[in-house]
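This part shows subunit A:
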Amino acid sequence: MPVAWVLILSSFLFSVGIYGVLARRNAVLVLMSIELMLNAANINFVVFNLLLHSISYIGQVFALFIITIAAAELGVGLAIVILIFRNRSTVSIDEVSLMKW
Partner candidate 1 sequence: MDFLAHWGLTLSVFLPIVGAALIAFTPKEQEKTIKFLSLAFTFLPLVVGVLLLRVYHIGMTGMQLETNRSWIPSIGARYHVGIDGISLPLLELTLLVTFLCAIYSLKWLPEPHNPKGFLALMLLLETGMAGTFIALDLVLFFIFWELVLVPMYFMIGLWGGPRREYAAIKFFLYTLFGSVFMLLGFLALYFRASPHTFDVLQLQRIGPSLPSGIQNLIFLGMGIGFAIKVPMWPFHTWLPDAHTEAPTVGSVLLAAILLKMGTYGFLRISIPIMPHAARTYAPLIGALAVIAIVYAALNCLAQTDLKRLIAFSSVGHMGFVMLGIATLTQIGVNAAVFGMVAHGVITGMLFFIAGSIHERYHTREIPQLGGMALRLPILGGLLAFTAIASLGLPGLAGFWGEVLALLSSYNPLSALSSHTFRVYMVAGGIGTVLTAGYLLWMIQRVNLGKVPAQWEGKKLVDVQPLEMVAWAPLLLLTLGLGLFPRLIFDVTTHSVIGLTKLLGG
Partner candidate 2 sequence: MQIDYAAVAPELVLTGALCIVLVVDLVLPDNRKGLIMPVSLLGVAGTLLALLALAGDPTRTTLGGMFVVDSFAVTLKILFCVAALLTLAMSYDYLRKEGIHQGEFYFLLLCSLLGMLTIASSRDLLPIFVSLELVSVPAFVLAGLQKIDVKSNEAALKFFLFSILSTAVMLFGMSLIYGITGTTNLAEIAVRLAATPVLRSIAVLSVFFVVVGFGFKISAFPFQWWVPDTYEGSPVPVAAFLSVASKTAGFVGLLQIMFIAFHGLADVWRPFIAAVAILTMTFGNLVALTQRHIVRLLAYSSIGQAGYILLPLAVVNVNGGSVNHEAFAASIAYLLIYAFMEMGAFSVAVAYGREGGYFIDDYAGLGYRAPGLAVVMTVFLFSLAGIPPLAGWAAKLFIFRAVIDGHEYWLAVAMAVNTVIALFYYAKVVRRMFFEPAGDGPLGVKVPLLLQATIAVSTVMVLLVGILPDLAAHLARMSTLV
């Protein structure tokens, strides 16, 4: 099976993730889109690992670490979102722009 298809799928996921980050107002949704982008990277790693099966298995190790790090970040991210919600009772990113110029 040509590897290119998989890669195209992951770049599509990556781009959709970018769209999600830029377009969605709700912070939690932005977090979800970022998960998408991370998954795109994961798919890449795994498929490359298979492609280069003969040489190394770093891809999978890398994917594992990405998953754990993503989880850790998400935890902190949500904590920040909740903190903002508690102070400003809003989660949409447009209103979170006190500091400018």
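Please note the rule applied: a contact is a pair of C-beta atoms (placed from the backbone, for glycine too) under 8 Å apart; a residue touches a chain by one contact, two chains touch by 3 or more; residues count from 1.
These made the cut because all candidates are chains of the complex that A comes from, given by their letters.
Predicted, not measured: the structure shown is a model, and the values here were computed from it.
Asker: Would you mind flagging which of 1 or 2 touches subunit A in the complex?
Answerer: 2
Asker: For the complex, give me every residue of subunit A touching candidate 2.
Answerer: 7, 10, 14, 17, 21, 27, 30, 34, 37-38, 40-41, 44-45, 48, 51-52, 55-56, 58-59, 61-62, 65-66, 69, 72-73, 76-77, 79-81, 83-84, 87-88, 93, 96-101
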